[in-house]
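Submitted below is the structure of interest, expressed as structure tokens.
Note that this complex is displayed minus one protein chain, with the remaining chains in position.
Each chain gets a letter, A, B and C, in the order it is written, and its residues are counted from 1.
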Amino acid sequence: MADNTQRNNVKLHTLDRFREINSTFPKTSQLLEHKRRGKKVFGWLCTYSPEEIMHAADILPIRITGYSQETELDEGNAYLYVNNCSFSRSCLQLGLKGEYGFLDGVVGGSTCDGARRLFDLWRNYIGTPFHHVLTVPRKYTEKAHALYYHEVAQFKKHLEDFLGFEITDEALHKSIELYNESRKLLRELSDFRKLDSPPITGAETMEVLNASFHMPKEIFNQWLKSLLEEISASGNSHTGRARIMLIGSVLTNPEFIKSIEKQGGLVVTDELCTSTRYWGDPVLLEGAKSPLEAISRRYLNNFPCARMFPSDERFNRIIDFALDFKVDGVISQIIRYCVPYCHDLPLLTKRLKAQGIPTLALDVEYGTPGSGQIQTRVQAFLEMLEAKRK
Amino acid sequence: MTSAEQGNSKIKAIIRACRLIMRMNQALPEARKSEAMYYQMLINYFTRLLNARENGDFVAAHTVFFPAELIYAMDMVPMHAETTTWMTALFTGECSDILAAGAELGLAYEICTPHRGLAGAFALGVLPRPDVMLWSNMVCDNTAKSGELIMEICNCPGFFIDHPFKDSEYERNYLVGEMEDMVHFLEEKSGRKMDWDKLSEIVARMDRQIELVREVNELRKAVPTPFHSQGFLELVSSDYLFPGQPEAIEYLETLKQELADAVKEGKGAVSNERFRLMTLFLPPMHLMAFLEKISQEYGAVSVVEPFFTYWGEGRLDPTKPLESVAKKSYMIPEMRMYGPMDERALNSIVDCAKQYKVDGAIYYADVGCRHTCATIKLFKDTLNNIDVPVLTLDCDVVDPTATSEEEVGEKLEQFFELLEDR
Amino acid sequence: MVVAGIDIGSRAAKAVILKGGSILSSVIGDTGPESVKTSYMVMEEALKGAGLALGDIQYTVATGYGRVLVPFANENISEISCHAKGTNWYFPSVRTILDMGGQDCKAISCDGGGLVNNFAMNDKCAGGTGRFLEMIAEVLNTPLEKIGDLSLESKSAIPFNTICAVFAKSEAIVYLRKGVAKSDILAGLHEAIATRCLNLLKRVSIEKDFSITGGIAKNKGMVKKLTEKVGLEPLLCEDPQLVGAVGAALFAEERFTGASIKAMKVQYGYSDGTGDYFITVNTGLCDGCGDCVKACPAGIFVVDRDDSGQPKVRVKEEVRKRLSFLCPGFQSCSSKSEVNCHSVCQKDALSHSC
Partner (left out) sequence: MKALGIDIGSLTTKVVILENSRILSSVITTSGEEAESSAKEAVEKALTQAGLSFDNLYIVSTGVGRKSIAFSQQPKAITTCLARGICYLFPSVRMVIDMGAESSTIVKLNERGRVKDWANHDKCAAGTGIFLQQMARLMQVSMEEMSKLSLQAKSSASITSTCAVFAESEVISHVHREPPTPKEEIVAGIYASVISRIMALCKRVGIEKDVAAAGGVALNRGLIHTLEKEMGFGVLVPDTPQLVAAIGAAILAEENVEKGLK
């Protein structure tokens, strides 16, 4: 059963460049250089904050994430209390420690209680020159789209007033193109993992994704292109005891995925807001009145978070992925106190079971490497899946 | 026990408890007339629910801060979900069964007990099965997410109202649209029609009701304060359960008169008022009696609850009923906590502290409530800046195993010693 | 074939040596600070007991949370799978298992072949684990093995609010100061733990038969409380602490013979126009005891060795073509006499097509 996922595979050199970014974030040489050239960097708190608009305003939008591993969150606990998810606490603590001191703005949404409170406390205790929180509807109705469009337009207006210049449709078009390109490439990367023995592991993919929202998309796209070429040239192949889909809210620590793959669970796809739900859908200009409208539609219609209603929209997408990637089992990693995901779990487990897909539910703290008890559960789950197949 | 009987067991328990309390109060010479009215209101509310089936009524279960005005206007029987859970805890002091049932469904410990218990109660079949489930994202992720699970458990249709975050005109119109859609949905499911005139009457009364709560709170500013610590729960549930209902008006009028008299006579809720407290969030239900006792001992009394009884500005306009109901949802005291946490919200608690001459504040940190706990530091800092000490009590609103009298007693003692030592 | 199973738990280490499906020797020792040492210690003990040397062991499976640190193990398998396997060996009818170890508590639901269907584990906090009871035993200065019986003497249990092992301890101290009887304190704690276990079990669904494994199963007070709560009389094996190690050893056997249980079903018989006439022997479960040979009125069974030298029952060559005449079939057979191949087979290894 041991680790047979790594046998005689060639090294992917571009991966190290992504690893480099992730190991130095937030204070990466790229970001510091960007600042040195007098350009602005904004941080966003949730996948419902439209990056294209910031980018079109010549701002570099990066995702605010917490410590790369599980850490004592004494500051975070003191401000956000222990019963807000450790992701929010981790982000806030990193902010309180001044690690995000270079940010010129913070953008959040009324997406979940944790994200909202993180925004509230950020504004009150860290203070960044620009703050904006968008009302994000929880439905997909036309009225909801109208409301969200209104909100996105207001955000654009607020940004223009702050910067003192207008964000042109032309600039928006350019940004949309760039971000769609990025999404297309990430989809190609994910398609590799549909193969019976994929050329890239889940942990490796996580490295790419972490970098994707922490660096300029212009550079990221180039690097990812060369990685894709490297992969197809490598002829690498990874095999395991079972094909696993990872679901749940935020996950950025590749060690967690590694700990599953070490035991022979091949993580082939996921429903993480730091992965599939981030690059999920492209911005579609066809049939849109304006680039801004296209953006607002995309962000509301994108692969949904558990906050959206009806939940079946999300459930069906998960099931489609599970079948498409031929997964044997689903591992749900929910960060403690992620209430929207906690509520969905019973309903989702039931629907997956109906598809003959067993679920292992893990509640974790943000940044966990998946050690100790988690290992035991994962191993038992894989043993169960194996036995079932026989 | 037949499933029908069992289906009402918790409701019956609540009614029984209310009757008992009423009888006990009648024995007391000091008994408030309004208190008797309050319990009679509760008995009527839950009896209506109890008999809904044979009366052929249409039962609409709904989460907290859901516009129940619309349900009343359509002549349906409302069932306030969370209140039913916490009243179960308050009056029966026991809800491990429904919490366990919730866990059995696979609901994580992190989900707040009122909602874990709620789903559990429906799964156990100890609450009547509603004809329709109505919910909204007022006031948190729990209210936003509990509905679909309950729909599946009770296998009933449901409607979710998407309540926008900020109080802007655009967002209020969206909310009005949501409510219109829900009215159509309900008309279709129940075969009943919305009575718009009735809604206007309800809104008119609701406006009066808010005015009355404001007047009652004016009276509570008196030293000594006339209303006892846990009294505010009566004010809260009169809005939760009886928005724009005649009995609520009658109750509030009586209460107001009683308090006015007490103030005239200089009679305080506690015999020796020493500490005037601000209450932040909800005390654990199973400790109500204990809290009342210990505050009597120390002469401590809650005079203001910024997020439960301290209404925002504004009046309701019966000629625009839906708009008014939408407006109300941004006027409710809780909105200050739920909405954008800006200066407006923070100043309001400072104002409260000053107007009500508060000596200290007790912050009930409900482990299940992420909203309230995330602001502990923020509010504490804000209040400490005006030299108001704050006690943070870790607890759970309905789960008795979360906090013991010992722990709470210890902390309160430390707090009161701090106050008298100053 | 000689195999070994070794279970390095958080508090105790166990080793079992298995020969032809029966236990040659077994050992239970404490887990020291270095589990590599510990694993050698218990293994040597066990080997001594069996009069064997490490070299004689053909395959070893390690389990328990020290499982990855057993140098001489061929493979490691999770406690969950091993407890299901082990329990199934003792009681094939068990579908729900509660295992309470030193630091964790598992609820397992498994099928008739001992395969895990679903499981749940306590986490975040050690309230309601073996360690919890140890701490309580310490403060009440009562030996761990006595607290169960003591709890049974209680007149009125003290309700406990905390589930934190360490705080339950200080609550207990407070009660002691107030002069509350130890038995009442213990009863309260047992109640609290049993409730936690019940909720854990509910997460995996409770089906009979029900079994309790791990050291806790020796605690009469806890077993009684659990029986009340779960509403099922638990099946208890004589040495519940060994179950994990036994399971590991059985896996070792399986891995060595390279055959998995499902593949081990051997069918004898035929089907013709009049119907199917099959007797199926699950050689994974059959230990070749031969009870069925005696029980069968038609004397169609015989025991001999299979390819890997294991004693297994099979249907005699000469009668296989005449089964429909000789074997009355299960129903009719059991209706005539309560003694038949099914009734006597302890391992549920036999089944009829009719």
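We take it that contacts are C-beta pairs under 8 Å (C-beta built on N, C-alpha and C of every residue); 3 or more make two chains touch, one makes a residue touch a chain.
This one's a predicted model, so the numbers in the text were calculated from it and none came from an experiment.
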item: Displayed chains contacted by the hidden chain, counting the whole assembly; value: A, B, C
item: Given C:Q103, C:T142 or C:S351, the one touching the chain that is not displayed; value: C:Q103
item: Contact with the hidden chain (one of C:V36, C:V303 or C:L326); value: C:V36
item: Touch with the omitted chain, as defined above, among C:M1, C:L144, C:L176 or C:L232; value: C:L176
item: Option touching the unshown chain, where C:K14, C:K85, C:K106 or C:R131 are the choices; value: C:R131
item: Touching residues (missing chain, whole complex) on chain C; value: 10, 33-36, 65-66, 69, 103, 124-126, 129, 131-132, 162, 164-167, 169-170, 173-174, 176-179
item: Hidden partner interface residues of chain A, rising order; value: 70-75, 77-78, 365, 371-372
item: Contacts of chain B with the absent chain, listed as residue ranges; value: 377, 384, 389-390, 392, 394, 407, 410, 413-414, 417-418, 421-422
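Operating definition for what follows: only the chains that are shown with their structure count from here on.
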item: Chain closest to the middle, measuring from C-alpha centroids that were averaged per chain; value: A
item: Pair joined by the larger number of C-beta contacts - B-C, A-C; value: A-C
item: Distance from chain B to chain A - Cα centre to Cα centre, in angstrom; value: 37
item: Centre-of-Cα separation between chain C and chain A, whole angstrom; value: 43
item: Residues of chain A touching at least two other chains; value: 336, 363
item: Junction residues of chain B, two or more chains touched; value: 106
item: Chain A to chain B touching residues, read off their complex; value: 78-84, 110, 112-114, 116-117, 120-121, 124, 133, 135-139, 143-144, 146-147, 150, 306-307, 309-311, 334, 336-340, 342-347, 349, 361, 363
item: Chain C-touching residues of chain B, taken from the complex the two chains share; value: 96, 100, 103-104, 106, 400-404, 406-407
item: Chain A partner contacts - residues on chain B that touch it in the complex; value: 105-108, 110-112, 115, 137, 140-142, 144-146, 148-149, 152, 160, 162, 164-166, 170-171, 174, 177-178, 340-341, 365, 367-371, 373-378
